[in-house]
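With one protein chain withheld, the remaining protein chains of the complex are depicted in position.
Per-chain numbering from 1; labels A and B assigned in written order.
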């Protein structure tokens, strides 16, 4: 799985399945990220839904193929929606991803994040500061692997290089562009693409690698034509929509 | 009204009045659609407002020239806002449009949608799955006409071809581009443009046809320069802003 060509082909296959099957991804995500996340999912070929009403969320999760739980802008109704949705996902054995946005900034949010970990997300996506707040350890490869092992999940530690570990296996993906950090909700949208991949690939490890590689490579393609973070954000959507096997093969950087 | 040239001229006249009068459109719309809807209304020349606070919504509706009621992301406060707003619209005889987003996915939302129908929206805008959930019938021309008749409203059944019926009259508009389905909130924004048209055209039938034709044609113009759904969404705003009579006449496809 570490061979670049193999990862590129897995990513191409996963993208092809998303485009063919149009999986439904229900997103409980912060209000800042909703529009960009929905557009990125549509660009990939998935079908987003975004409601957080406690009356309705059960029906949306039951009809979905994967669930995104993002803790940004965590108001009361959103928090209650997360609890209902995670239970519905467990009942249905639906894969879900935890994106504990800004838990390094808010102690109650960090506590909520730790409680959610116990509910067994398939994947946890976070940045180094969030990883430190959630795990109590510095964000590096060995700590990520231990944390993944201890929590029986996959850790996707994203940043300049994305580190993905399920405890045993550890992969570093070096794709992406610095402009990705200058667009709000870029990480949130990347996590949503991981969810779309989880919906069409039974191995959550492969799904995570494939999605993050594709997302980073879309960022590289977008950077080629961007004049700044505004046009970059738009071009990322176009690039993900058009991403093909040849581009994935030519650009994937994995170790 | 079925002659293309006549519809193109009506659409051009309605756009000109929106640009001249800058009608206020109050939108209760889902959190994913708010920004794109507001930008599309501004591009058309209208003035959007978006609050859903129950304390304030009465004042905003009283000051508005049309009301959009979109049921996406239907949380508690939004639901209560809809009820207050629809009453205020009835008192003021303000035209309003019902966009029952995703009622096919959520039984409580479908029930709420049916209750709102009884409050007499000028127009109901929906896709085939939503029409089936609301009416209990397959989405086709005759069923749309019967439903419009029974509910004394105008049905705008949007998709590859937009079907508009007030019961007696039935028109199909074949403008638009497949990329419109790859951008979130595109249908929601189209419904908002119908609202802007309702604010400046007393005949809701003409207003609906004019707005949907203009919107679809803006999509065709945008597709000419788009590199994918990201740049398409941006170009749609530009295209609606600049849409002129000659383009409408050259492109309208109605039957």
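Things to note:
The criterion applied here is as follows: a contact is a pair of C-beta atoms (placed from the backbone, for glycine too) under 8 Å apart; a residue touches a chain by one contact, two chains touch by 3 or more.
Because the structure is predicted, anything quoted here is derived from the model rather than measured.
The residue from B:48, B:72 or B:187 that touches the chain not shown here is B:48. Remark: the omitted chain is touched by one listed residue; of A:82, A:185, A:240 or A:254 this is A:185.
Contact residues of chain A toward the unshown chain are 30-33, 35-36, 72-76, 79, 102, 105-109, 182-185, 226-231, 233-234. Where chain B meets the chain that is not shown, the touching residues are 31, 34-35, 38-39, 42-43, 48-53, 55-56, 59-60, 63, 77, 233-239, 241-242.
Here, only the chains that are shown with their structure count from here on.
Chain A and chain B have CA centres that are 33 Å apart.
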